[in-house]
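Here the complex is missing a single protein chain, while all its other protein chains stay put.
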Amino acid sequence: MGIEQKAGDLGAVTIRLEQAVNWARTYAMWPMLFGLACCAIEMMAGQAAKHDMSRFGMELMRATPRQSDLMIISGRVTRKMAPVLRLLYDQMPDPKWVVSMGDCASCGGIFNNYAIVQGVDEIMPVDVYVAGCPPRPEALVHGILTLHEKVRGETLKTWA
Amino acid sequence: MLDQSEFAFNELRHLVSERAIKGETMLLNMGPQHPSTHGVLRLLLELDGEIVVNCFPDIGFLHTGIEKNMEAKSYEKAAVMTDRLDYLNNLGNNLVYCMAIEKLADLDVPVRAQAIRVILTELQRISSHLVWLGTHTLDLAAISVFWYTFRERELILDINEMVSGQRMMTTYFRPGGLWRDVPVEFENAVRDFIKIFPQRIKEYEAMLSENPIFIERTKDIGILKAEDAIHWGVTGPSLRATGVEHDLRKVDPYSGYEQYEFDVPTQTDGDTYARYLVRMEEMRQSLRIVQQALDKLPYGPVRSNNRKFVPPPRSELGTSMEAVIHHFKLWTDGFDMPEGSVYEATESPRGVLGVYLESDGGPKPFRVHWRTPSFDNLQILPKLAKGHLVADLVALMGTTDFVLGDIDR
Partner (left out) sequence: MNKELKKATSALVERYSVELREFRGQTNLIVSAENIIEVCQTLRDEFGFNFLEVETAVDYWPQQEPRFHVIYQLYSIEKHIRIGLRVHVSGVSPSMPTLVGLFANANWREREIWDMFGIRFEGHPDLRRILMPHDWQGHPLRKDYPLGYEEVQFTFNAEEIDRDKPYAEE
(Lines give C-alpha, C1' and ligand atoms only; values in the text may rest on other atoms or scores of the structure.)
Protein backbone atom coordinates (compact mmCIF):
# COMPACT_ATOMS: atom_id res chain seq x y z
CA MET A 1 0.00 0.00 0.00
CA GLY A 2 1.08 3.50 -0.22
CA ILE A 3 2.44 5.61 -2.96
CA GLU A 4 3.60 2.69 -5.14
CA GLN A 5 0.11 1.26 -5.38
CA LYS A 6 -1.46 4.59 -6.22
CA ALA A 7 1.28 5.61 -8.63
CA GLY A 8 1.28 2.17 -10.23
CA ASP A 9 -2.36 2.59 -11.19
CA LEU A 10 -1.49 5.87 -12.83
CA GLY A 11 1.35 4.19 -14.76
CA ALA A 12 4.37 5.54 -12.82
CA VAL A 13 6.95 3.55 -10.91
CA THR A 14 9.39 4.74 -8.20
CA ILE A 15 12.98 3.64 -8.07
CA ARG A 16 16.24 4.99 -6.70
CA LEU A 17 18.40 6.90 -9.20
CA GLU A 18 21.37 4.58 -8.69
CA GLN A 19 19.27 1.49 -9.35
CA ALA A 20 17.85 2.95 -12.54
CA VAL A 21 21.19 4.01 -13.96
CA ASN A 22 22.90 0.74 -13.06
CA TRP A 23 20.03 -1.27 -14.53
CA ALA A 24 20.37 0.61 -17.81
CA ARG A 25 24.13 0.16 -17.86
CA THR A 26 24.17 -3.58 -17.20
CA TYR A 27 21.44 -4.61 -19.59
CA ALA A 28 22.89 -2.96 -22.66
CA MET A 29 26.64 -3.27 -22.23
CA TRP A 30 28.22 -3.54 -25.67
CA PRO A 31 31.68 -5.07 -25.83
CA MET A 32 34.36 -3.88 -28.21
CA LEU A 33 35.30 -6.39 -30.88
CA PHE A 34 38.83 -7.04 -29.71
CA GLY A 35 40.10 -10.55 -30.12
CA LEU A 36 43.83 -11.06 -29.95
CA ALA A 37 44.51 -14.81 -29.95
CA CYS A 38 43.01 -18.17 -28.98
CA CYS A 39 40.67 -16.74 -26.34
CA ALA A 40 39.04 -14.74 -29.11
CA ILE A 41 37.80 -17.95 -30.68
CA GLU A 42 36.12 -18.93 -27.42
CA MET A 43 34.67 -15.41 -27.20
CA MET A 44 33.20 -15.88 -30.67
CA ALA A 45 31.86 -19.26 -29.58
CA GLY A 46 30.32 -17.45 -26.61
CA GLN A 47 28.59 -15.05 -28.96
CA ALA A 48 27.41 -17.87 -31.24
CA ALA A 49 24.23 -19.89 -30.98
CA LYS A 50 24.99 -22.47 -28.30
CA HIS A 51 26.13 -20.14 -25.50
CA ASP A 52 24.42 -16.93 -26.45
CA MET A 53 25.77 -13.78 -24.83
CA SER A 54 23.00 -11.67 -26.34
CA ARG A 55 20.74 -13.00 -23.62
CA PHE A 56 22.74 -10.91 -21.16
CA GLY A 57 22.69 -7.69 -23.10
CA MET A 58 25.78 -8.06 -25.30
CA GLU A 59 23.74 -7.91 -28.42
CA LEU A 60 26.50 -7.05 -30.82
CA MET A 61 30.16 -6.21 -30.72
CA ARG A 62 31.03 -2.73 -31.80
CA ALA A 63 34.27 -2.45 -33.71
CA THR A 64 34.86 1.14 -32.77
CA PRO A 65 35.95 2.04 -29.23
CA ARG A 66 33.96 5.27 -29.31
CA GLN A 67 30.66 3.40 -29.13
CA SER A 68 31.44 0.55 -26.75
CA ASP A 69 31.28 0.18 -22.97
CA LEU A 70 33.21 -2.97 -22.27
CA MET A 71 36.62 -4.14 -23.40
CA ILE A 72 37.16 -7.89 -23.22
CA ILE A 73 40.91 -8.46 -23.60
CA SER A 74 40.99 -11.98 -24.97
CA GLY A 75 44.45 -13.25 -25.71
CA ARG A 76 48.11 -12.58 -25.09
CA VAL A 77 49.30 -8.96 -25.12
CA THR A 78 52.78 -8.41 -26.55
CA ARG A 79 55.08 -5.48 -25.88
CA LYS A 80 54.45 -4.27 -29.43
CA MET A 81 50.69 -4.30 -28.93
CA ALA A 82 50.64 -2.67 -25.48
CA PRO A 83 50.69 1.01 -26.60
CA VAL A 84 47.89 0.28 -29.07
CA LEU A 85 45.84 -1.26 -26.26
CA ARG A 86 46.30 1.76 -24.03
CA LEU A 87 45.30 4.07 -26.87
CA LEU A 88 42.10 2.12 -27.45
CA TYR A 89 41.30 2.21 -23.73
CA ASP A 90 41.78 5.98 -23.68
CA GLN A 91 39.50 6.36 -26.69
CA MET A 92 36.58 4.65 -24.95
CA PRO A 93 34.17 7.12 -23.33
CA ASP A 94 33.18 6.80 -19.65
CA PRO A 95 31.64 4.67 -18.14
CA LYS A 96 33.88 1.81 -19.21
CA TRP A 97 34.84 -1.53 -17.79
CA VAL A 98 37.57 -4.04 -18.59
CA VAL A 99 37.35 -7.82 -18.42
CA SER A 100 40.63 -9.65 -18.69
CA MET A 101 39.79 -12.99 -20.26
CA GLY A 102 42.14 -15.89 -20.04
CA ASP A 103 45.42 -16.58 -18.28
CA CYS A 104 47.65 -14.65 -20.68
CA ALA A 105 45.77 -11.39 -20.19
CA SER A 106 45.47 -11.82 -16.43
CA CYS A 107 49.00 -12.80 -15.51
CA GLY A 108 51.07 -13.66 -18.57
CA GLY A 109 49.89 -17.26 -18.71
CA ILE A 110 52.34 -19.95 -19.74
CA PHE A 111 54.51 -17.39 -21.59
CA ASN A 112 56.97 -15.91 -19.12
CA ASN A 113 59.41 -14.23 -21.51
CA TYR A 114 60.65 -11.03 -23.13
CA ALA A 115 57.78 -10.53 -25.51
CA ILE A 116 54.60 -10.84 -23.42
CA VAL A 117 53.24 -8.29 -20.95
CA GLN A 118 52.83 -10.18 -17.68
CA GLY A 119 49.25 -9.29 -16.99
CA VAL A 120 47.32 -6.55 -18.68
CA ASP A 121 46.82 -4.78 -15.35
CA GLU A 122 50.29 -3.34 -15.90
CA ILE A 123 48.67 -1.12 -18.54
CA MET A 124 45.08 -0.51 -17.49
CA PRO A 125 42.83 -1.07 -14.46
CA VAL A 126 40.89 -4.34 -14.71
CA ASP A 127 37.47 -5.03 -13.19
CA VAL A 128 37.04 -8.79 -13.60
CA TYR A 129 39.62 -11.50 -14.27
CA VAL A 130 38.43 -14.72 -15.92
CA ALA A 131 40.80 -17.66 -15.55
CA GLY A 132 41.29 -20.50 -18.01
CA CYS A 133 43.37 -21.36 -21.03
CA PRO A 134 41.10 -20.69 -22.85
CA PRO A 135 38.16 -20.22 -20.46
CA ARG A 136 35.00 -22.01 -21.54
CA PRO A 137 32.26 -19.77 -22.92
CA GLU A 138 30.27 -20.53 -19.77
CA ALA A 139 33.18 -19.23 -17.69
CA LEU A 140 33.23 -16.03 -19.72
CA VAL A 141 29.49 -15.62 -19.18
CA HIS A 142 30.03 -16.09 -15.44
CA GLY A 143 32.67 -13.39 -15.56
CA ILE A 144 30.27 -11.03 -17.34
CA LEU A 145 27.56 -11.72 -14.78
CA THR A 146 30.03 -11.00 -11.97
CA LEU A 147 30.76 -7.69 -13.67
CA HIS A 148 27.03 -6.97 -13.81
CA GLU A 149 26.76 -7.56 -10.08
CA LYS A 150 29.68 -5.23 -9.48
CA VAL A 151 28.07 -2.53 -11.60
CA ARG A 152 24.76 -2.93 -9.81
CA GLY A 153 26.54 -2.23 -6.57
CA GLU A 154 27.92 1.11 -7.74
CA THR A 155 26.72 4.21 -5.93
CA LEU A 156 26.75 7.94 -6.51
CA LYS A 157 30.07 8.16 -4.72
CA THR A 158 31.83 5.84 -7.19
CA TRP A 159 30.50 7.79 -10.19
CA ALA A 160 31.86 11.03 -8.86
CA MET B 1 51.39 7.19 -31.49
CA LEU B 2 52.49 10.22 -33.49
CA ASP B 3 56.08 9.13 -33.68
CA GLN B 4 54.98 5.69 -34.88
CA SER B 5 53.34 7.16 -37.98
CA GLU B 6 56.27 9.50 -38.62
CA PHE B 7 58.60 6.56 -38.31
CA ALA B 8 56.41 4.51 -40.62
CA PHE B 9 56.55 7.16 -43.30
CA ASN B 10 60.32 7.58 -43.06
CA GLU B 11 61.06 3.87 -43.06
CA LEU B 12 58.67 3.09 -45.86
CA ARG B 13 59.62 6.04 -48.04
CA HIS B 14 61.56 3.73 -50.32
CA LEU B 15 58.58 1.42 -50.71
CA VAL B 16 55.66 3.78 -51.37
CA SER B 17 55.27 5.23 -54.82
CA GLU B 18 56.09 8.81 -55.83
CA ARG B 19 52.43 9.74 -55.88
CA ALA B 20 52.09 9.12 -52.15
CA ILE B 21 54.94 11.46 -51.26
CA LYS B 22 53.50 14.18 -53.46
CA GLY B 23 50.16 13.71 -51.75
CA GLU B 24 48.14 12.40 -54.68
CA THR B 25 47.37 9.06 -53.10
CA MET B 26 46.33 8.59 -49.50
CA LEU B 27 48.15 6.52 -46.89
CA LEU B 28 45.66 4.82 -44.61
CA ASN B 29 46.34 2.65 -41.61
CA MET B 30 44.15 -0.46 -41.33
CA GLY B 31 45.24 -0.93 -37.79
CA PRO B 32 45.82 -3.85 -35.47
CA GLN B 33 42.30 -3.55 -34.15
CA HIS B 34 39.94 -4.06 -37.06
CA PRO B 35 36.94 -6.32 -37.46
CA SER B 36 38.06 -8.03 -40.62
CA THR B 37 41.77 -8.56 -40.13
CA HIS B 38 41.46 -11.91 -38.44
CA GLY B 39 43.66 -11.16 -35.52
CA VAL B 40 46.10 -8.34 -34.94
CA LEU B 41 47.48 -7.49 -38.35
CA ARG B 42 48.36 -3.97 -39.37
CA LEU B 43 48.13 -3.02 -43.03
CA LEU B 44 49.42 0.27 -44.35
CA LEU B 45 47.39 0.98 -47.45
CA GLU B 46 48.18 3.37 -50.25
CA LEU B 47 44.85 4.31 -51.76
CA ASP B 48 43.90 6.16 -54.92
CA GLY B 49 40.30 6.95 -54.05
CA GLU B 50 38.97 3.55 -53.18
CA ILE B 51 41.44 1.51 -55.23
CA VAL B 52 44.41 -0.07 -53.49
CA VAL B 53 47.69 0.91 -55.14
CA ASN B 54 49.87 -0.95 -52.66
CA CYS B 55 49.61 -2.44 -49.21
CA PHE B 56 52.32 -3.19 -46.64
CA PRO B 57 51.59 -5.74 -43.93
CA ASP B 58 53.11 -5.05 -40.53
CA ILE B 59 53.18 -8.16 -38.37
CA GLY B 60 54.61 -8.96 -34.96
CA PHE B 61 51.75 -7.81 -32.76
CA LEU B 62 51.29 -11.36 -31.51
CA HIS B 63 54.95 -12.43 -31.36
CA THR B 64 55.11 -14.63 -28.29
CA GLY B 65 58.69 -15.83 -28.44
CA ILE B 66 57.55 -19.45 -28.46
CA GLU B 67 60.71 -20.69 -30.17
CA LYS B 68 62.93 -19.19 -27.50
CA ASN B 69 60.64 -20.26 -24.70
CA MET B 70 60.65 -23.86 -25.90
CA GLU B 71 64.45 -23.90 -25.62
CA ALA B 72 64.09 -23.31 -21.89
CA LYS B 73 61.69 -26.18 -21.20
CA SER B 74 62.01 -29.95 -21.51
CA TYR B 75 60.50 -31.65 -24.56
CA GLU B 76 57.28 -32.78 -22.97
CA LYS B 77 56.65 -29.48 -21.20
CA ALA B 78 57.28 -27.61 -24.45
CA ALA B 79 54.53 -29.67 -26.09
CA VAL B 80 51.98 -27.62 -24.15
CA MET B 81 53.07 -24.50 -26.00
CA THR B 82 52.62 -26.05 -29.41
CA ASP B 83 48.81 -25.93 -29.17
CA ARG B 84 48.88 -22.17 -28.98
CA LEU B 85 50.71 -21.53 -32.24
CA ASP B 86 48.05 -22.00 -34.88
CA TYR B 87 45.17 -21.86 -32.46
CA LEU B 88 42.63 -23.26 -34.91
CA ASN B 89 44.66 -26.39 -35.60
CA ASN B 90 45.79 -27.44 -32.12
CA LEU B 91 46.06 -31.16 -32.69
CA GLY B 92 47.85 -30.62 -36.00
CA ASN B 93 50.62 -28.68 -34.26
CA ASN B 94 50.89 -31.40 -31.62
CA LEU B 95 51.11 -34.02 -34.34
CA VAL B 96 54.00 -32.47 -36.25
CA TYR B 97 55.98 -31.81 -33.05
CA CYS B 98 55.52 -35.40 -31.87
CA MET B 99 56.46 -36.69 -35.32
CA ALA B 100 59.70 -34.71 -35.23
CA ILE B 101 60.58 -36.08 -31.78
CA GLU B 102 59.72 -39.61 -32.87
CA LYS B 103 61.88 -39.32 -35.96
CA LEU B 104 64.87 -37.93 -34.11
CA ALA B 105 64.65 -40.46 -31.28
CA ASP B 106 63.67 -43.35 -33.58
CA LEU B 107 60.58 -44.03 -31.48
CA ASP B 108 57.83 -46.37 -32.65
CA VAL B 109 54.14 -45.43 -32.61
CA PRO B 110 51.52 -48.22 -32.30
CA VAL B 111 48.96 -48.55 -35.12
CA ARG B 112 45.97 -47.76 -32.93
CA ALA B 113 47.55 -44.47 -31.91
CA GLN B 114 48.24 -43.62 -35.56
CA ALA B 115 44.62 -44.27 -36.55
CA ILE B 116 43.22 -42.19 -33.71
CA ARG B 117 45.69 -39.42 -34.57
CA VAL B 118 44.34 -39.42 -38.13
CA ILE B 119 40.71 -39.28 -36.97
CA LEU B 120 41.27 -36.37 -34.60
CA THR B 121 43.48 -34.44 -37.04
CA GLU B 122 40.87 -34.68 -39.78
CA LEU B 123 38.13 -33.56 -37.39
CA GLN B 124 40.39 -30.64 -36.49
CA ARG B 125 40.73 -29.82 -40.20
CA ILE B 126 36.94 -29.74 -40.55
CA SER B 127 36.65 -27.51 -37.48
CA SER B 128 39.28 -25.09 -38.83
CA HIS B 129 37.52 -24.86 -42.20
CA LEU B 130 34.24 -24.20 -40.40
CA VAL B 131 35.74 -21.23 -38.56
CA TRP B 132 37.20 -20.01 -41.85
CA LEU B 133 33.80 -20.25 -43.55
CA GLY B 134 32.00 -18.50 -40.71
CA THR B 135 34.41 -15.56 -40.42
CA HIS B 136 35.02 -15.17 -44.16
CA THR B 137 31.33 -14.92 -44.96
CA LEU B 138 30.84 -12.69 -41.91
CA ASP B 139 33.20 -10.20 -43.55
CA LEU B 140 31.31 -10.47 -46.81
CA ALA B 141 28.07 -9.71 -44.90
CA ALA B 142 26.54 -13.19 -45.22
CA ILE B 143 26.16 -13.20 -41.46
CA SER B 144 23.81 -16.19 -41.06
CA VAL B 145 26.48 -18.71 -42.09
CA PHE B 146 28.45 -17.78 -38.93
CA TRP B 147 25.77 -19.14 -36.62
CA TYR B 148 25.46 -22.41 -38.55
CA THR B 149 29.17 -23.19 -38.71
CA PHE B 150 29.78 -22.52 -35.04
CA ARG B 151 26.90 -24.86 -34.20
CA GLU B 152 28.69 -27.69 -36.05
CA ARG B 153 31.99 -26.77 -34.46
CA GLU B 154 30.47 -27.29 -31.02
CA LEU B 155 29.97 -30.97 -31.88
CA ILE B 156 33.66 -31.39 -32.70
CA LEU B 157 34.68 -29.54 -29.54
CA ASP B 158 32.48 -31.90 -27.54
CA ILE B 159 34.39 -34.83 -29.01
CA ASN B 160 37.67 -33.14 -28.04
CA GLU B 161 36.38 -32.64 -24.53
CA MET B 162 35.27 -36.24 -24.25
CA VAL B 163 38.69 -37.49 -25.27
CA SER B 164 40.99 -35.19 -23.33
CA GLY B 165 39.01 -32.96 -20.99
CA GLN B 166 39.72 -29.69 -22.81
CA ARG B 167 37.79 -28.11 -25.67
CA MET B 168 40.60 -26.49 -27.58
CA MET B 169 44.15 -26.80 -26.21
CA THR B 170 44.21 -30.52 -25.61
CA THR B 171 47.91 -31.57 -25.94
CA TYR B 172 46.47 -35.03 -26.50
CA PHE B 173 49.24 -36.30 -28.80
CA ARG B 174 52.41 -37.11 -26.91
CA PRO B 175 55.77 -38.46 -28.14
CA GLY B 176 55.22 -42.17 -28.65
CA GLY B 177 51.47 -42.12 -29.16
CA LEU B 178 48.57 -40.63 -27.24
CA TRP B 179 48.14 -39.51 -23.66
CA ARG B 180 45.49 -42.13 -22.90
CA ASP B 181 43.02 -44.33 -24.74
CA VAL B 182 39.73 -42.95 -26.04
CA PRO B 183 36.60 -43.65 -23.92
CA VAL B 184 33.84 -46.02 -25.11
CA GLU B 185 31.49 -43.19 -26.13
CA PHE B 186 34.02 -41.88 -28.67
CA GLU B 187 32.99 -44.15 -31.53
CA ASN B 188 29.28 -43.37 -31.24
CA ALA B 189 29.90 -39.65 -31.01
CA VAL B 190 32.04 -39.66 -34.16
CA ARG B 191 29.53 -41.82 -36.02
CA ASP B 192 26.72 -39.42 -35.11
CA PHE B 193 28.78 -36.56 -36.45
CA ILE B 194 29.51 -38.41 -39.71
CA LYS B 195 25.79 -39.05 -40.15
CA ILE B 196 24.62 -35.45 -39.85
CA PHE B 197 27.50 -33.48 -41.35
CA PRO B 198 27.03 -34.08 -45.13
CA GLN B 199 23.56 -32.58 -44.94
CA ARG B 200 24.98 -29.51 -43.20
CA ILE B 201 27.61 -28.96 -45.92
CA LYS B 202 24.75 -29.05 -48.43
CA GLU B 203 23.03 -26.32 -46.39
CA TYR B 204 26.06 -24.04 -46.58
CA GLU B 205 26.43 -24.63 -50.29
CA ALA B 206 22.75 -23.91 -50.83
CA MET B 207 23.24 -20.57 -49.08
CA LEU B 208 26.42 -19.56 -50.89
CA SER B 209 27.46 -21.36 -54.06
CA GLU B 210 24.75 -20.02 -56.38
CA ASN B 211 24.21 -16.77 -54.52
CA PRO B 212 24.69 -13.93 -57.06
CA ILE B 213 26.01 -11.49 -54.43
CA PHE B 214 28.56 -13.99 -53.16
CA ILE B 215 29.66 -14.84 -56.69
CA GLU B 216 30.06 -11.20 -57.60
CA ARG B 217 32.16 -10.53 -54.52
CA THR B 218 34.45 -13.51 -55.02
CA LYS B 219 34.79 -14.31 -58.73
CA ASP B 220 37.94 -12.91 -60.38
CA ILE B 221 39.13 -11.36 -57.14
CA GLY B 222 42.75 -12.07 -56.32
CA ILE B 223 43.72 -14.30 -59.21
CA LEU B 224 46.85 -16.30 -58.47
CA LYS B 225 48.78 -18.22 -61.11
CA ALA B 226 50.54 -21.51 -60.44
CA GLU B 227 54.12 -20.32 -61.19
CA ASP B 228 53.68 -17.28 -58.95
CA ALA B 229 52.31 -19.44 -56.17
CA ILE B 230 55.30 -21.78 -56.23
CA HIS B 231 57.78 -18.90 -56.56
CA TRP B 232 56.27 -17.21 -53.49
CA GLY B 233 56.10 -20.39 -51.43
CA VAL B 234 52.31 -20.57 -51.15
CA THR B 235 50.94 -23.93 -50.02
CA GLY B 236 47.63 -25.43 -49.03
CA PRO B 237 44.23 -24.73 -50.57
CA SER B 238 45.53 -21.51 -52.16
CA LEU B 239 48.05 -23.57 -54.16
CA ARG B 240 45.53 -26.30 -54.98
CA ALA B 241 43.09 -23.70 -56.34
CA THR B 242 45.67 -22.75 -59.00
CA GLY B 243 45.80 -26.25 -60.40
CA VAL B 244 48.86 -27.75 -58.68
CA GLU B 245 47.82 -31.00 -57.03
CA HIS B 246 50.19 -30.96 -54.06
CA ASP B 247 48.98 -32.43 -50.79
CA LEU B 248 51.55 -33.87 -48.38
CA ARG B 249 49.06 -36.47 -47.22
CA LYS B 250 49.14 -38.01 -50.70
CA VAL B 251 52.68 -37.44 -51.95
CA ASP B 252 54.55 -38.07 -48.71
CA PRO B 253 52.16 -39.97 -46.43
CA TYR B 254 52.71 -39.97 -42.68
CA SER B 255 50.94 -41.57 -39.72
CA GLY B 256 49.18 -44.19 -41.82
CA TYR B 257 47.52 -41.93 -44.42
CA GLU B 258 48.47 -44.33 -47.22
CA GLN B 259 45.79 -46.80 -46.08
CA TYR B 260 42.90 -44.43 -46.71
CA GLU B 261 41.30 -43.53 -50.03
CA PHE B 262 40.58 -39.87 -50.63
CA ASP B 263 40.76 -37.30 -53.43
CA VAL B 264 42.68 -34.06 -53.46
CA PRO B 265 40.34 -31.34 -54.77
CA THR B 266 41.83 -28.82 -57.21
CA GLN B 267 40.47 -25.96 -59.29
CA THR B 268 42.19 -24.04 -62.06
CA ASP B 269 40.88 -20.46 -61.78
CA GLY B 270 42.96 -19.38 -58.81
CA ASP B 271 40.48 -16.74 -57.63
CA THR B 272 38.60 -16.42 -54.35
CA TYR B 273 35.64 -18.48 -55.55
CA ALA B 274 37.97 -21.35 -56.53
CA ARG B 275 39.57 -21.34 -53.07
CA TYR B 276 36.10 -21.47 -51.53
CA LEU B 277 35.18 -24.51 -53.65
CA VAL B 278 38.45 -26.28 -52.78
CA ARG B 279 37.90 -25.87 -49.04
CA MET B 280 34.28 -27.02 -49.18
CA GLU B 281 35.30 -30.17 -51.03
CA GLU B 282 38.18 -30.73 -48.57
CA MET B 283 35.65 -30.91 -45.75
CA ARG B 284 33.85 -33.72 -47.55
CA GLN B 285 37.08 -35.64 -48.18
CA SER B 286 38.11 -35.27 -44.54
CA LEU B 287 34.81 -36.82 -43.54
CA ARG B 288 35.56 -39.73 -45.88
CA ILE B 289 38.92 -40.30 -44.21
CA VAL B 290 37.34 -40.21 -40.75
CA GLN B 291 34.78 -42.80 -41.80
CA GLN B 292 37.43 -45.18 -43.17
CA ALA B 293 39.73 -44.76 -40.20
CA LEU B 294 36.90 -45.41 -37.77
CA ASP B 295 35.83 -48.56 -39.62
CA LYS B 296 39.36 -49.94 -39.69
CA LEU B 297 40.32 -48.92 -36.15
CA PRO B 298 42.66 -51.65 -34.81
CA TYR B 299 42.95 -52.78 -31.20
CA GLY B 300 46.14 -52.49 -29.22
CA PRO B 301 48.22 -50.18 -27.01
CA VAL B 302 48.11 -46.44 -27.59
CA ARG B 303 51.61 -45.47 -26.51
CA SER B 304 55.04 -46.87 -27.22
CA ASN B 305 56.72 -49.24 -24.75
CA ASN B 306 60.10 -47.55 -24.85
CA ARG B 307 60.63 -46.68 -21.19
CA LYS B 308 63.37 -44.20 -21.98
CA PHE B 309 60.76 -41.82 -23.44
CA VAL B 310 57.38 -42.98 -22.17
CA PRO B 311 56.61 -43.16 -18.44
CA PRO B 312 55.75 -46.63 -17.11
CA PRO B 313 52.20 -47.31 -15.90
CA ARG B 314 51.71 -46.65 -12.21
CA SER B 315 50.90 -50.29 -11.50
CA GLU B 316 54.48 -51.24 -12.36
CA LEU B 317 56.01 -48.83 -9.91
CA GLY B 318 55.25 -51.07 -6.97
CA THR B 319 57.14 -54.07 -8.33
CA SER B 320 60.00 -53.00 -10.62
CA MET B 321 63.06 -50.96 -9.66
CA GLU B 322 63.84 -49.98 -13.26
CA ALA B 323 60.35 -48.59 -13.61
CA VAL B 324 60.95 -46.34 -10.58
CA ILE B 325 64.26 -45.13 -12.02
CA HIS B 326 62.70 -44.36 -15.40
CA HIS B 327 59.75 -42.63 -13.76
CA PHE B 328 62.12 -40.48 -11.69
CA LYS B 329 64.27 -39.47 -14.66
CA LEU B 330 61.28 -38.64 -16.84
CA TRP B 331 59.53 -36.61 -14.18
CA THR B 332 62.51 -34.54 -13.01
CA ASP B 333 64.65 -33.94 -16.09
CA GLY B 334 62.72 -35.20 -19.07
CA PHE B 335 64.01 -37.63 -21.64
CA ASP B 336 67.42 -37.18 -23.28
CA MET B 337 67.39 -37.01 -27.06
CA PRO B 338 70.21 -38.19 -29.33
CA GLU B 339 72.25 -35.48 -31.05
CA GLY B 340 71.28 -34.39 -34.53
CA SER B 341 68.64 -32.48 -36.47
CA VAL B 342 65.52 -33.44 -38.40
CA TYR B 343 62.84 -31.67 -40.39
CA GLU B 344 59.29 -33.04 -40.46
CA ALA B 345 56.37 -31.61 -42.43
CA THR B 346 52.62 -32.27 -42.44
CA GLU B 347 49.60 -30.80 -44.16
CA SER B 348 47.69 -28.39 -41.94
CA PRO B 349 44.42 -26.76 -43.04
CA ARG B 350 46.47 -23.78 -44.20
CA GLY B 351 49.33 -25.48 -45.98
CA VAL B 352 52.62 -27.17 -45.19
CA LEU B 353 53.38 -27.03 -41.49
CA GLY B 354 56.88 -28.15 -40.61
CA VAL B 355 59.15 -28.43 -37.58
CA TYR B 356 62.95 -28.22 -37.70
CA LEU B 357 64.21 -29.79 -34.49
CA GLU B 358 67.84 -29.77 -33.43
CA SER B 359 69.12 -31.45 -30.30
CA ASP B 360 72.49 -31.35 -28.56
CA GLY B 361 71.97 -34.50 -26.52
CA GLY B 362 70.27 -32.89 -23.53
CA PRO B 363 66.74 -32.90 -22.13
CA LYS B 364 65.81 -29.52 -23.63
CA PRO B 365 65.46 -28.75 -27.33
CA PHE B 366 68.45 -26.83 -28.65
CA ARG B 367 66.53 -25.17 -31.48
CA VAL B 368 62.94 -25.57 -32.60
CA HIS B 369 61.88 -23.71 -35.72
CA TRP B 370 58.31 -23.80 -37.00
CA ARG B 371 57.80 -23.48 -40.72
CA THR B 372 54.31 -22.05 -40.67
CA PRO B 373 52.17 -21.81 -43.81
CA SER B 374 50.48 -18.50 -43.03
CA PHE B 375 53.85 -16.68 -43.03
CA ASP B 376 54.31 -17.34 -46.73
CA ASN B 377 50.63 -17.12 -47.60
CA LEU B 378 50.49 -13.57 -46.25
CA GLN B 379 53.54 -12.40 -48.22
CA ILE B 380 51.52 -12.64 -51.39
CA LEU B 381 48.68 -10.38 -50.18
CA PRO B 382 50.16 -7.10 -51.56
CA LYS B 383 50.51 -8.74 -54.97
CA LEU B 384 46.93 -9.98 -55.00
CA ALA B 385 45.45 -6.73 -53.78
CA LYS B 386 46.90 -4.38 -56.39
CA GLY B 387 44.17 -2.68 -58.35
CA HIS B 388 41.27 -3.95 -56.26
CA LEU B 389 38.90 -2.00 -54.02
CA VAL B 390 39.23 -1.91 -50.25
CA ALA B 391 36.14 -4.09 -49.99
CA ASP B 392 37.89 -6.71 -52.13
CA LEU B 393 40.89 -6.51 -49.81
CA VAL B 394 38.59 -7.66 -47.01
CA ALA B 395 37.54 -10.66 -49.10
CA LEU B 396 41.19 -11.42 -49.89
CA MET B 397 42.18 -11.42 -46.25
CA GLY B 398 39.51 -13.96 -45.56
CA THR B 399 40.40 -16.20 -48.44
CA THR B 400 44.13 -16.42 -47.74
CA ASP B 401 43.03 -17.84 -44.38
CA PHE B 402 45.95 -16.79 -42.25
CA VAL B 403 46.05 -17.08 -38.49
CA LEU B 404 48.21 -14.53 -36.68
CA GLY B 405 49.41 -17.05 -34.13
CA ASP B 406 50.89 -19.00 -37.02
CA ILE B 407 52.63 -15.98 -38.51
CA ASP B 408 54.05 -14.34 -35.43
CA ARG B 409 54.70 -17.44 -33.35
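Here are some notes:
Per-chain numbering from 1; labels A and B assigned in written order.
Everything that follows uses one rule, which is that a contact is a pair of C-beta atoms (placed from the backbone, for glycine too) under 8 Å apart; a residue touches a chain by one contact, two chains touch by 3 or more.
Because the structure is a prediction, the values reported are computed rather than measured.
When the whole complex is considered, the residue among A:Ser54, A:Gln91, A:Asn112 or A:Thr155 that touches the unshown chain is A:Asn112.
Of B:Val310, B:Ala345, B:Leu384 or B:Met397, it is B:Ala345 that touches the chain left out of the display. Check B:His63, B:Arg117 or B:Arg153 against the missing chain and you find that the one touching it is B:His63. Listed here are the subunit A residues that touch the chain not shown: 79-80, 108, 112-115, 118, 121-125. Residues of subunit B in touch with the missing chain: 7, 11, 14-15, 59-60, 63, 65, 67-69, 72, 103-104, 106, 230-233, 244, 246, 251-252, 340-343, 345, 352, 354, 356, 358, 366-367, 369, 371, 375-376, 379, 408.
As a convention for this text, only the chains that are shown with their structure count from here on.
Rounded to a whole number, the gap between the C-alpha centres of subunit A and subunit B is 30 angstrom. Contacts from subunit A toward subunit B in the complex involve residues 33-38, 40-42, 44-45, 48-50, 63, 75-76, 78, 80-81, 83-84, 87-88, 110-116, 133-134, 136.
Chain contact summary for the complex, subunit B toward subunit A: residues 1, 4, 31-35, 39-40, 60-66, 68-69, 80-81, 84, 87-88, 131, 135, 146-147, 150-151, 153-154, 157, 167-169, 404-405.
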